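Sharing a structure, written as structure tokens. Questions coming.
Complex shown without one protein chain; remaining protein chains in place.
What follows is chain A.
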Amino acid sequence: MTFDYIVQQLINGISIGSIYALIALGYTMVYGIIKLINFAHGDVFFVGAYTGYFTAKAGLGLILSLIIAMAVCALLGVIIERLAYRPLRNAARIVILITAIGVSFLLENLGIVTLGAQAQGFPDIVNKSTYTLWGDVTIDSIQLIVLVVTVVLMAVLQYVVHRTKIGKAMRAVSFDMEAARLMGINVDTTISATFAIGSALAGAAGVVFAIMYPSVDPLMGVIPGLKAFVAAVLGGIGIIPGALVGGLLLGVVETGVQSIPGMSLWRDGVAFAILILILIFKPTGLFGKNVREKV
């Protein structure tokens, strides 16, 4: 195994890992604020992918497709929260968790009924070209797009969470909802904003994933959704930088395992092996503290 080969696998791993990271952010932000594992999140991803599919077919370019998919998913996320989760805000956690699974099935089956179960090829909206970095190491235009989209969205997210009023409200509500109310923060609006942002990121991930693949189908969100969930747990659920690191790490490990001769079928198993290991040895994740500080 040469150095070039390893670097190549690293590039491949980081690009798929970026997609996991984008999805994982939504899991972790929603968990951070209402302590819910939003199992419908992977299906928001598929809606994003389909939105991109339709806009691409309609002749819109990459940037517009991304923006529209993000907007549609943001809206979908807000609607899901408003209709399915908000009425259960004070219910037992298991009740909302089961509701989330129900919403997931609902979206998947609505997708199958209205869009068909058949996979559709994704239209070519980017010219696929491959650039040689050195020796045998290459990066293709789609991987570049994934990286650029991820970096830009991370920078925007970082800015929103740390510099804007709504971002500060989000951090306050996720730390202590009642104290946030006493500051005059509107908790409902803040939760809606969190769903909107997390879902928009999943929408963007859906589009770039579909371009990479390149096809869409209504169940396409299931496996990436589960893996992103693993990534979020790996990084420490509720912790934003954790989701990023967890996603990248999972992508790299998975690609690494796949690239070992004879191990390629283990690719999907890796994520779940990691989940089990992390739950046994460090359930709070890589970035998680063992105790939550509270006086």
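Quick notes
In this section, a residue touches a chain if its C-beta (ideal position, glycine included) is under 8 Å from a C-beta of that chain, and two chains touch if they have at least 3 such contacts; residues count from 1.
Just so it is clear, contacts and distances are computed from a predicted model.
When the listed names "Phenylacetate-CoA oxygenase subunit PaaC", "Amino acid ABC transporter ATPase", "Sarcosine oxidase subunit beta" or "Osmoprotectant transport system ATP-binding protein" are checked against UniProt, the chain not shown comes out as "Amino acid ABC transporter ATPase". Interface note for the absent chain: among A:6, A:183 or A:277, the touching residue is A:183.
Considering the full assembly, A:169 is the residue among A:33, A:96 or A:169 that touches the omitted chain. Within the entire complex, the positions of chain A that touch the omitted partner chain are 165, 168-169, 171-172, 175-176, 178-186, 293-295.
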